[in-house]
Structure formats: structure tokens, C-alpha cells
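With one protein chain removed, the remaining protein chains of the complex are shown where they sit.
For subunit A:
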Amino acid sequence: MGANELFPLFQKFKAAIDSDPQNAKKLLGDLKKQFILLNSFMQTSTTATLSEEENKEILLIRETLELAILLSAKTGDLESFERHMSQVRTYYGRTNVEKSTREPLILGLNLLRLLAQNRIAEFHTELELIPIDQHGDPYIKFPIDMELCLMEGSYNKLRVSRNKEPAPEYKVFMDVLIETVRKEIADCSEKAYKSLSTADAQKLLFFGSPQELQQFTKERGWKVDGSSIKFEAEKDAIGTFHEQAQDVIYKTLSYAKEMERIV
């Protein structure tokens, strides 16, 4: 079994991605089972020179995994996205095979996914892995800009970018991201406003219709008073007083204990 024999199956898989995602998933499973039998499957060296056959096989495996990622992005299957991402990673950064043209797209997509899932720490670890001179690439720059907006609080800018994605695959994750942002805005609003008219709230939270907003206010447990939403400042002064007293007692006792140990 070699790359040439598997090529028809790969073609079928590639064609099915657009037309029949379910079937594509099944074909992907078959393909991956065949890959295990390939000689180059265990080839992990990043520098050793490869034979022509091995090179072909690795390129095939890589492309399949890349397509699998794009497929999961399209169907919004985050779990499978993550799994394939970690698989394809072993094929990146190799000096013995030519660089994949899809690499920036895949990496950018992965960054956006982490952002959408609010996994900021992982987002930054991922970003460190990408050389700085590649940060200007439109595919990678997009999630970086989104992160900046998210951190700054420029949510409007982020929303405007909604239709400026560099690739159609980004759309699904942008939707997830907007959802995350909405929650953020809701959190902020609870603290920053005393009251907000429903019309303004709808605009602020980018809802298309008042019904959606109603649903959302119900979920958050906000009080709607006529045409405005009232936010109540939480006051639990008594509770905190108790906690404070306990804290002070605890600290003082620990100082005494430590002093005793020293003397």
C-alpha cells in the first residue's frame, strides 16, 4: 500500500467535504486507518532526507489532516478540530518536506477557535509558536486583532469585523466568539449601568430582535421595568464584615505562631 493506491480514496474524501460532510467523515476514518499501515507514518524526524515515496505519503497525510480540520471547522465540531490539530502539528515545522500553503490558514483558525472558547492562555502559548514575521499574514493577523479588541473592550470593532473574515471557515468560530463577547458585555453592563433602556440594550448586545433580547434577559435574570432594564448593585456588607473579621483573626494567629517559631 502506498500513496498512489490511497489517492483515489483521498479524492473521494476531498469531493465529499463540500457535498456530503457526513460521508466525508466516514471516508476520513477509512483513510486514517490506511495511514497507520504506511511506512512514513512513524517517520518523525524533522530533518532526515526522505525518499520520494515517503515524501509523497507524508504530504498526503498532511493534506488529509488539514482538510479534516477545515471540515470540522465547517461543521463546528470543536473536539474533532482539536484532535486533528494536534495530529497535523507533527507535520509542521519539518525541514524535509515543503511547507504547506494551508499552514497559516490552519494556524489562524486554531487561534480563533481558542479565542472563541475563551482559552486565552492557550491562545498565547499557541501564538508564541508562530514566528513574529508571520504575524502579519492576513490569516494570522485576524485572530491577533480580535484578541486585542477582546482584551481592550472594543467589542464594536470586533462585531464589525464579523464580515471581514479572511476565509469562510472562520465564520463558524466568529459566531461562537460573538456569543462569548455578548456574555462579556452582559457582565460589564451589570456593573457599569444602573439602568438601560431595552432598545439600547438590544443595540449594545447586538440582538436582531426584541424577542431575542427578552430571551436573554430571562436567562440572565435581569429585571425589566417597563421599557428599561434595572441592574441591582449587589450589597452583602454583613457577609463581608464577617469574612473580614475571620481573615484578620486568622492572619494574626498565624503571625503569632510564626513568631513563636522564630523565638
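To be clear about the criterion, a contact is a pair of C-beta atoms (placed from the backbone, for glycine too) under 8 Å apart; a residue touches a chain by one contact, two chains touch by 3 or more; residues count from 1.
As a convention for this text, contacts and distances are computed from a predicted model.
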item: Complex member absent from the view - protein name from UniProt, among "Decaprenyl-diphosphate synthase subunit 1-like", "26S proteasome subunit Rpn3", "General transcription factor IIH subunit" or "Cell cycle checkpoint control protein RAD9A"; value: "26S proteasome subunit Rpn3"
item: Touching the absent chain when the full complex is considered, from A:32, A:83 or A:157; value: A:157
item: Touch criterion as defined above, residue of A:26, A:99, A:164 or A:251 at the omitted chain; value: A:251
item: Residues from subunit A at the interface with the omitted partner, ascending; value: 46, 120-122, 124-125, 127-129, 132, 148, 151-157, 184-185, 187-194, 196-197, 200, 204, 244, 247-248, 251, 255, 258, 262
